[in-house]
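All protein chains but one are shown at their positions in the complex.
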Amino acid sequence: MSRIRAGQPDLSVEVGSLQLTNPLCSASGCFGYGLDCDPLLPPEVFGGVVTKTVTPQPRKGNPVPRLRETSSGLLNSIGLENCGLSPFILEKIPALAARGIKPIVSISAGDPQGFADMASALNREPVAALELNLSCPNVASAGANFATDPGAVVEIVAAVKGAFTAGPVWVKLTPNVTDITAIAAAAAAGGADAVCAINTLLGMDIDLTTGRSPFARTTAGLSGPAIMPVALAAVYRISRSVEIPVVGIGGIASAEDVLKFLAAGASAVQVGTIVFRDPTLPARILDELAAWLTERGCDSISELETAWR
Amino acid sequence: MSRIRAGQPDLSVEVGSLQLTNPLCSASGCFGYGLDCDPLLPPEVFGGVVTKTVTPQPRKGNPVPRLRETSSGLLNSIGLENCGLSPFILEKIPALAARGIKPIVSISAGDPQGFADMASALNREPVAALELNLSCPNVASAGANFATDPGAVVEIVAAVKGAFTAGPVWVKLTPNVTDITAIAAAAAAGGADAVCAINTLLGMDIDLTTGRSPFARTTAGLSGPAIMPVALAAVYRISRSVEIPVVGIGGIASAEDVLKFLAAGASAVQVGTIVFRDPTLPARILDELAAWLTERGCDSISELETAWR
Amino acid sequence: MRASLTANYRRGRVISCQPDGDLYFDLELSVEQETPAQPGQFYLVAAEESLDESLDPLLKRPLSILTSTNDRLGFLFKVVGRGTRALARLDEGDGLDLLGPLGNPFTIDAEPQPLLVGGGVGVPPLIFLSQQLSAAGIAHRVVFAFGTAGDIPKWLLQGMENKVEICTLDGTCGFHGNPVDYLAAEQDRAPARIQACGPGGMLAALRGLRKPGDEIELSLEEHMACGVGICRGCAVPVKDGDDWRYATICREGPVFPDDVLHHGELEAPLTGPGSACRCGEENNE
Partner (left out) sequence: MRASLTANYRRGRVISCQPDGDLYFDLELSVEQETPAQPGQFYLVAAEESLDESLDPLLKRPLSILTSTNDRLGFLFKVVGRGTRALARLDEGDGLDLLGPLGNPFTIDAEPQPLLVGGGVGVPPLIFLSQQLSAAGIAHRVVFAFGTAGDIPKWLLQGMENKVEICTLDGTCGFHGNPVDYLAAEQDRAPARIQACGPGGMLAALRGLRKPGDEIELSLEEHMACGVGICRGCAVPVKDGDDWRYATICREGPVFPDDVLHHGELEAPLTGPGSACRCGEENNE
């Protein structure tokens, strides 16, 4: 990709075959369907727009409360509230396309066939990539989920790859496993073009007026700066164990954080929770990223390595 | 246990057969051998004094840096630096005994026999309980550790139970597993008297001057308030899946936090990292715990349930 | 739902932050390029630039707009936890990050006659509403409820004393009891536009007072993260044809016409732990 402005460092990155104008993508679930926060935070800011996970059918989501703040973290139990695949294809994708944006579409389904069906429906649409959300912690079936089972991961990814040829397929991993590199390897074995790490950590809170969890589903997903060290370790370990690129996610709140993920082995990153604190932050992060590179004499992200030699 | 002062609520708790004067114990590794911080933080404050993990032989520990702060968290890579079992028995236990304190002794060894040998050496000593540290994340053998392997857990616990009859045996669990309740069940099957959850999360940092982890061993253990939601979920899930008591650990920084762990199902708790921020905090937490109970008309911790009915 | 956000991200500077009564703080700010705000709208508020120094607390806190003029913003808040405790410490000249104005306002209309009912932290938007109604020459009633006389933010209510009918739960000032009991006693009340903000229990009970010709607008509360509808955290069930769906309080509310809300399976409290429809098989996130 060419430089945006003369004299400014080139922030573009490649995640495998996918070129992004900058390494900062929106994390699924933290930016709606890409235009919901416009014009406060226009989707054009992001190198890639990952949309809220859609499922084959619409989902109402979980009862309130759905949020609790923890120390430097956020617990959420939204319950995959989404409009379902058809309205997504009929309304959300065209709205983005009208702005010249091809989203990275996060999908989730109940079985490999469900994933494959969604993937083939999306194969005809202007989308940049698919992101498979296998990693919702705490599903109704007591903690068990696809993303903890290497066999299921291979099967789902292979099914999606068979159905989707319009772009790369990313697989989003849960940190709630004994060895995340084994799941990453399964994704690669299934044919994934990249893995994204991490989804939320399994967490909980207690409401001291009742002595019980505030959440209807008891546990919830922990995100935000609190989890960044866990995410960095995951990205580092995965990037040294599989050949496919890694997209880093978890707690990013500054340009320094982005650089830490790139140094740990990520090809790009996603920001989620911190955008709730300050929707103007993504733009500021990119400015600071450019300034950091310039200070160290790097003309582009690809020259980052030289700053550390 | 009788009340300390008339009119003050009774803070004593039972962890199985072990009576503690209050639910607040020191976490292993965060309080030395019990007297190292005296008189600033006298060991008598704690309901139970869990000592730094000792190994059969002394260990020098890891090179510096060993610490990095993260958002509301602390990464450590101390490397199990300890004096070894013999000096511990010859010097540390008698020093505590002279103060009338029987420690809860954290031990770790390279194999089940090693654990059993340590346990029988300690069986003749004035100790209140053993805590088995199976859960050091990130050992040299690439992530593999006893605490992630239910079979190993059963074997080690059974070996220790055969060798140690002087008091209960607690098993400390790592959160870095797909299903912590399976490991807790293995501990129970091996004969453990209680499980302690959680040890540190696998984490990492990057030094932006080098682009590399500051730690010689790359990854490190994450503790502090950042991890409390993960610990609460673990305690909740474990306490509903095994019959033995659970000791809650992870990020506790206030009386409210202690109450949350008790509500989630813990019989007692341990405080670690936060003591580094403020060594006077444990005493203050106990005062606030007493005040909280009094306000809600509870005469003792055992009446806590009534506050939530 | 509005097509796009009119909210802005902006800086404010503290003019004053003073205790008012035993529980509340009055916070007055000067702001750059203030967007005109209407009663019922709110801001997300946090100490300025704290992201560089501290990521705990992580999120902004929602506060209803109490006053809004060209370059001034006023809030009234109660200290309940860490975020509001930090706000209470603000000194003159300190900076704030502000996102807003957010959400949809109360209706301003003379017919039926507005009856404002506020409890606790629900009072600020109704003070603002009352002032706007008065400015528009619209006759209205104001009923405010507090726990006890000492809680009443007296400084703030200066000039409104004659207009406000006060209830205290302990009877130390005005009517002894909650505003629902107070109003329930009025057998022959004329049809009113009941505009209410306060605890979920109060709002739910108010609905029981409905008489023919009444219109009811309720301003709801829930923990918020984004404040702009993208996190889906602040959900409330609303009618959706024959079905229902979750609306976001921050974007589609906080003010809802009562008859839009889906009360089907709801227990007494409108929102809050254990209140909304616990309908089955959803996953987290």
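We just call them A, B and C in the order they show up, numbering each chain from 1.
Rule of thumb we're sticking to: a contact is a pair of C-beta atoms (placed from the backbone, for glycine too) under 8 Å apart; a residue touches a chain by one contact, two chains touch by 3 or more.
Note that this is a predicted model, so its numbers are computed, not measured.
Participant: Of the listed residues B:P103, B:P150, B:G190 or B:G224, which contacts the missing chain in the full complex?
Facilitator: B:G224
Participant: Of B:C25, B:L74 or B:V258, which sits in contact with the chain we cannot see?
Facilitator: The one listed residue touching the chain not shown is B:L74.
Participant: Of B:P63, B:P87, B:G151 or B:G297, which one is in contact with the hidden chain?
Facilitator: Only one of B:P63, B:P87, B:G151 or B:G297 touches the chain omitted from view, namely B:P63.
Participant: Just name the one of B:P9, B:G29 or B:G190 that touches the chain not displayed here.
Facilitator: If we include the chain that is not displayed, B:G29 is the one touching it.
Participant: In the complete complex, the non-displayed chain touches which residues of chain B?
Facilitator: Residues of chain B in contact with the hidden chain: 29-32, 36-40, 53, 59-69, 71-74, 76-81, 136-140, 199-200, 207, 210, 214, 216-217, 219-221, 224-225, 253-254, 273-281.
Participant: Mind pulling the chain C residues that touch the left-out chain?
Facilitator: Counting over the whole complex, chain C touches the hidden chain at residues 52-57, 82, 85-86, 89.
Participant: Quickly run down the residues of chain A that touch the omitted chain.
Facilitator: 71-72, 225
In this text, only the chains that are shown with their structure count from here on.
Participant: Quick one: chain B and chain C, Cα centre-to-centre, how many Å?
Facilitator: 44
Participant: Can you list the residues of chain B that touch 2 or more other chains?
Facilitator: Expected reply: 71-72, 225.
Participant: Which residues does chain C have that touch at least 2 chains other than itself?
Facilitator: Residues 55-56 of chain C each touch two or more of the other chains.
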